[in-house]
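Note that this complex is displayed minus one protein chain, with the remaining chains in position.
What follows is chain A.
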Amino acid sequence: MVVLNFTLTPEAASKIHDLLVCLGKFNDTVAIEARRERFTFTALHPAKSAYAAVTLHGKEFFTNYECVPSHGGPDGRFTCSMYTKALLSVFKGRLFDPLGRDGAIDRCEVSVQERENETQCRFIVKMVCNQGVIKTYKLTYEAVDVMHALFDRSLAKNRWSMHSGAMKEYIEYFGTKTEKLDISAGEDGRCVFKSYTEKIMNGKDILKHPLVTAVAVNTTDFDDFSVQAGLHIVINVKDFKAIVVHADTLKTSLKALYSQPIRPLQFSYGCDGLLCEFTLATSGDYAAAPPTPTPAPQALSSRNTSRAPSTVVEREETRSFRSDMPPPAQPASRRDGSGRLRNPGSRQASSVAQAPPVHHNSESLFVAEDEDETWAPLDYEKEETLGWDASANHDASAFPTFKDSGNMSRTSTSDSNQVFEPTQRVSQIKGLW
């Protein structure tokens, strides 16, 4: 039985609102991972093109934080997922209002009720308002595995940081219907953020083409700027906007770290015990990128140079069953990332359905995972291909993480002949038996 109780100040509760609004732009469900020291919200874009994690430090962010996971000792964790909208209806805007107007709270107390002998497991939020009014919300949650995208900072030689307020002014210039954002460092001491749409239209349709907006910023206006000249990296403008708008609510500096196109990019920012990390898939002309002075990861050599679409399937959970965990962990109520009911009898079909449709996944960060691979022979040479959360405890199950390392590109077709390469050491998953 997990013990998870924490108390929030009104300021902290309104920060939870802000971060949920931001995570809601990536997925309609948000995953929660509570550890002894910290509490993390994560959201993974259904197309697996973006991963967002907001970590709240137990001592700094909360007035009071207590988490004792039911198993796993010091590294144990409690994980679940909830609808972002459900949480947002509890963590409304204007929870923090110095004037104490409507909606303002005095404090917020959260606890998780998970009992072996009860069918009801609830995430309970108590909003203690002024004048002694207490609003109690009981939310249902779903036990899921939480995946983390690993990002290798040592390879990300390109970095910049800038105050989110300035960045927010720049995104306001962007046209409304644009899709992509090209971030490039010119040789003239300027960094260009260009929002555009990748659509080639002819004739009269030209006039329906969305606005292309390029914002050229002096690199001296950055707090810190160290990017290879001439490097272009492309991300989704929507993701970028969501991140900048959220960073601006915290009035912090936004940091970007990346290596080269088609390799992940990470934005991070945070203050007062709150740390946000967004790992985004990137695209761009890899071949046109100037040669990197950093040694390319070994995995790159095996990447298909023509960048044929390599569909990568990634499943949100590897466990189909947790013997030591009472409800609510059962698949019948389980929905996959897109919110469809998962049919327990059709794993294959549903995992295929989860594969991003017609999305050129050469851009995708995330590599495949399948329950079959647990049984497949281990290939030690591929040891580096998947990053496993080393700190996770393995008695409940393997805690999956994923990482872009380049050489997992392979084509998965919708037929049942998928072959997945083994990626995990047997020694690491001994906890399953």
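As a convention for this text, a contact is a pair of C-beta atoms (placed from the backbone, for glycine too) under 8 Å apart; a residue touches a chain by one contact, two chains touch by 3 or more; residues count from 1.
Keep this in mind: contacts and distances are computed from a predicted model.
Undergrad: Looking only at the UniProt record of the hidden chain, which name from "Putative exosome complex component RRP41", "Metaxin 2", "Vacuolar protein sorting-associated protein 29" or "Checkpoint protein" is the right one?
TA: "Checkpoint protein"
Undergrad: Given that one chain is not shown, which residue among A:Pro74, A:Gly103 or A:Gly189 touches it?
TA: Only one of A:Pro74, A:Gly103 or A:Gly189 touches the chain omitted from view, namely A:Gly189.
Undergrad: With the missing chain put back, one of A:Glu11, A:Glu37 or A:Glu172 would touch it. Which one?
TA: Spelled out, the listed residue whose C-beta touches the missing chain is A:Glu172.
Undergrad: Considering the whole complex rather than only what is displayed, give the residues of chain A touching the chain that is not shown.
TA: 162-163, 165-166, 169-170, 172-173, 175-176, 189-190, 204, 206-218, 220-223
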